[in-house]
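Here the complex is missing a single protein chain, while all its other protein chains stay put.
Let's turn to chain A:
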Amino acid sequence: MTDFWLVCYDVRDDKRRNKLAKLIEQRCQRVQYSVFECPVEGEILCELIERRWLKVLKLSEDSLRAYPLSGTAKKQAKIYGSPPLYEPPDYLIL
């Protein structure tokens, strides 16, 4: 499975949405209000979604989607405006 994913959600309730966003941000980079780019292996992402993220949601009202971005798909992605496609930095000197 790919190790780069695009995750997005639609959550009605503010409280549930904030809770979910906080969980997703533990492993993924927020690139739009409800869109995240995730440098995470597929198996691990599935575990995270099924064991943690879904617990916050009410699937009768909310939805969550994860799309794999393989190497070529990632390269072909069209991105306008910031931020650029997420890539963990090789190094950070602070």
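To be clear about the criterion, contacts are C-beta pairs under 8 Å (C-beta built on N, C-alpha and C of every residue); 3 or more make two chains touch, one makes a residue touch a chain; residues count from 1.
Basically, contacts and distances are computed from a predicted model.
*Asks:* Assign the chain not included in the display its UniProt protein name, restricting the answer to "NADH-quinone oxidoreductase subunit NuoE", "Carbohydrate ABC transporter permease", "CRISPR-associated endonuclease Cas1" or "Na(+)/H(+) antiporter subunit F".
*Replies:* When "NADH-quinone oxidoreductase subunit NuoE", "Carbohydrate ABC transporter permease", "CRISPR-associated endonuclease Cas1" or "Na(+)/H(+) antiporter subunit F" are compared with UniProt, the left-out chain turns out to be "CRISPR-associated endonuclease Cas1".
*Asks:* Which of these touches the unseen chain: A:26, A:60 or A:82?
*Replies:* Once the missing chain is taken into account, the touching residue is A:26.
*Asks:* Name, in rising order, the residues on chain A that touch the hidden chain in the full complex.
*Replies:* Against the left-out chain, chain A lists 22, 25-27, 39-40, 88-94.
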